[in-house]
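One chain of protein is taken out of this complex; the other chains stay put.
Chain naming follows the written order as A, B and C, and within any one chain the residues start at number 1.
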C-alpha cells in the first residue's frame, strides 16, 4: 500500500536517510516539511499518513520539538523507529579551499556537534545559522559567485553534498564519530503494531507534584512491574519554572501484561499520562523479563485472587 | 442457624469471653478445647463449624500457636474478630489471705503480664505453670485443703473467680491496666464475609530471600496500592534460623480493587502467599482510601489501557 | 579472669549447654536463675558479670522474654552469641515403659516442638507444664514412686537425662530434627568487642507511626547503606494493639562506617533506637560488603565533600 510520508526536509537531510530505511520512494510519497511541528501537523490533518521525525540526539533540531509536538494537541502515536549514523562533512562550492572559508552555515545543533573540529581547523570561522543542514547546503549550491552569502562553506550530511554537487572540504568532522540519531515514524492512532517480543512503549507523563518523591512514585510504577526504561527525559511543563513532565521509552509492548500494569498504575498516580505508541525496536534487541513479570505470572496472580474470592483455596 | 464453636478452653477463659461476643450459648454449641491447634483441628476435621482463638497480645498463649496453626495444614480462613479487655485478679480459696501465698499458678503469659505487681506485693512467690488461667483457677477450686498443690493462689480472669467460687485477693494486677486481646473467628474456606467498607485482610507471606531488600519488595506491594497494614509480625519459617515468614493484617477486603491488586503483586514476587480471610473490623473504624486507590481509580486505569489497546485515545 | 555468669537454669537446660560454649565452669562462676528477666536483672544489679539467655527459636521460652527484657530498663548490651543444636528425648524413671506414660511434663515450648511425635506415639498423653525442660526432669527424678506427680515422663535435653539418671524412652522426638537455638551473652555497657569482620549488631527500633510507609522508611536506612539484616522481629509496643517495635540483627559492627551511617539515619527518623551491642557472629560467616559501602567508600565521600567545601574540585 502506498503511504504518504511527511518528514523534516528538505531533501538530503538525515531525516530523509531515516525515511529511506522505513519507506520506498518508488511506491511511497515523500513530503518534505519545514519543521517537525509542520510534519506532525500534516499527519494530524490528514495530508500525510505518516511522519518521520528525529526524537533523540538529533542534529536537525529534533528532540524538544518532536517531544513537545507529540505531547499536546490531537493525539498521535509512534508506530516505528529508525536509527541513522550521523556523519558530518564540510562542503563548499567547487573550487573552494579551506583557506577561503570565513563563514560556515549549518543548523545550530550541527554547529555544536562539530565544535572541536572547527576550533582546531577554522578557529576564526563565523557561524551562519540555517534551519537545517540540507538548507545550508542548498543555499550554498544555489547561490552564484557574485552574491554576498556571508559564508563560503556548509556543514551537512554526505548525502547533501552529493545531491547538490558540492565539494567535500573535510570529512568526519563531528566530535562524536559514531553518533547515532533516532527517528520515529508517527501515525494517527489506530491499530497498534503487533507485539514482537522486542518492543518499546513511548509515554509522556506529568508528575503529581514537584518533589523528588513524586518522581520516585512515578518510577516505582515501572520498577514494581519489572519494566525497564531505555530513555527518560524531563521536559519543562511550560507554564512556569520548576514544573516538569517526563518523556519516557519503556521496554515492552502495551499488550505485555507488565507494561499494561505499569500504565494502569501511572494512570492512578499521575495527573496526566499520554500513551505515544508501542512499536518494534529498531535494534532488534531482546527484552529480559524478570522472574514474576511474565504474562503468565500476571495471569496466575489474577486467577489466584479470583479463586480466593470464589472461596476456593488453591494453596 | 446453630453453629458449633470450638474454643480455647476450659470454661472461664478470656477466649470464652470473646466467644460470647460472637455466639450465643443458648443457640450455639460451645466446645472447649485444650489448645489452639486442637480447636483449629476441630474445624478442619468437621467436628466444629467455627473456632475462636486468640491471635494478638494474648494471655492464653495464643499468638504464635494461632499464627503457626493457620499458616500450614488444611486451609482455614478468618471470618470475624472480637476484642476483649484483659483484666487479671489474684484469687484464692475462701479464707486465704495474701500473707499465706507462697506459690501462684497461672499460664506463663499471664504470669509475665503481672510481673510488676507480683514483684512489688509478693516478691517471694513461686510460679507454678498452668495450661491456662482458667485451668489454674479450676485446680485451686477443686483441691481440698489437705492436698499438696504447691500453690495457694492463682492469677485468672474475673469470670473464673465467679465460676469457681474463689475469693479475689487483689484486683487489676496486670502491668497494663487497659490491655486488650484480639480473637479471631476461624472457618473452613467458603463464602467470604461481604465487604462492609471497614474490613481487614489477613495474610501469611514468605519472602523471596532473606535480605532487607526482600522485605522492602514485599512491603512495596502494599504501599504501591495504598494499602495500610494494621499488624505485621515476623515468624520463623521453621526450618532454620534466619528465615522468616510474615503474618500481616492489611486494611481492606479482597473485594477492594486495591487489596486484590496488592495480592496479585505479592503472588508474583513472593514464593508463598496464604490468604487467611477478609472480614469486618471489630472496632468498626473506617478506612481512608487515598487518592488514586479507590475501586473507581483502578477500573478507570484498566478501561483506559483497554481503550488504548483498541486504538482509541481518550485523552 | 573469672566471671560470674547468670543463666536460665536449672542445671541441665539447653542454656547451660550454650553457657559451656562461652565459659568454663572450672574458672567461671555459673549462677542458675529462674527466668530470663531474673538472669538479666542479676547483670543489671551487679550480682553477675554476664548473662546467657536464649534469643531465637528457643525451647525454653526465651525469645519474647529476652527481647522485651533487653528493650527496656537499665541498658544492657550483647557481647557474644552461641548456637546450640536442640535435641529432645522422652525420659522416665528407670523401669518406665512407653505404655505406662499418661502424663508428660515439659516446658510448653518443648511440648509444642514435639507435637508430631507425641500425636503419633502417645496420642492420649496429657501435658503437665513445667518452667523448663530441666525442671520437668528434676521433678521426675526427685519424686519417689508413691507420690501422685500426674506424669510419668518428661521431655528434656539429653544432658538432663544424664544428670538425673533418667532413662531415655525415645530419642530425637523433636519435629525439626536439626533445630538450633541461638543464645546471647549479655553484659553491662562498656567496651564493645572489637570488630572481627564477621560481626552482628543488635537493635531495638520504634517506628515513627503505624503505617507500612514507616516500616519502609526504617528499612531504607539499612538498604541505603548496604546493610543486610539477618533477623527482624516485630514486638508489640505494649501499650495498645497495633503499635510495634522491631528487634533487628544487622550484619556488621558499629565500627563499620556503613553500620554507623545506618544508625545515624535511624536516630534521625525513628522516635527510639536502642543499641543492643556489636559482637562476633557465632557461625564465623563472612560479610559481603557491596560496592560503595566499604569504609573506604564512606571516607572518600566525606573527604570529597570537605574538599568541595574548601573550594577544591578534585574531579
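Convention: a contact is a pair of C-beta atoms (placed from the backbone, for glycine too) under 8 Å apart; a residue touches a chain by one contact, two chains touch by 3 or more.
Keep in mind the model is a prediction, meaning the values are calculated, not measured.
*Asks:* Let's see if you follow the contact definition: name the visible chains touching the chain that is missing.
*Replies:* A, C
*Asks:* Which residue, A:77, A:130, A:186 or A:260, contacts the hidden chain when the whole complex is considered?
*Replies:* Touches the omitted chain: A:130.
*Asks:* Given that one chain is not shown, which residue among A:28, A:56, A:256 or A:297 touches it?
*Replies:* Reading the full complex, the residue touching the unseen chain is A:56.
*Asks:* In the complete complex, which positions of chain A touch the hidden chain?
*Replies:* 37, 56-57, 61, 65, 83, 108, 112, 115, 127, 129-131, 176, 178, 180, 182, 210-213, 215-216, 219-220, 222-223, 227-234, 236, 238-242, 244
*Asks:* Where does chain C touch the missing chain, residue by residue?
*Replies:* These residues of chain C touch the chain that is not shown: 75, 77, 189-192, 220-221, 224, 254-255, 260, 263-265, 267-269, 272-275, 292-293, 297-298, 300-302, 304-305, 308-309, 311-313, 315.
In this text, only the chains that are shown with their structure count from here on.
*Asks:* Taking chains as nodes and touches as edges, what kind of graph is this: line, ring, star, complete or other?
*Replies:* It is a line, because the chains touch in a row without closing up.
*Asks:* As a quick test, compute the distance in whole Å between the mean CA positions of chain A and chain B.
*Replies:* 58
*Asks:* Suppose each chain is reduced to the average of its Cα coordinates; what separation in Å results between chain B and chain C?
*Replies:* 25
*Asks:* Provide the list of chain B residues touching at least two other chains, using ranges where the numbers run on.
*Replies:* In chain B, the residues touching two or more other chains are 220.
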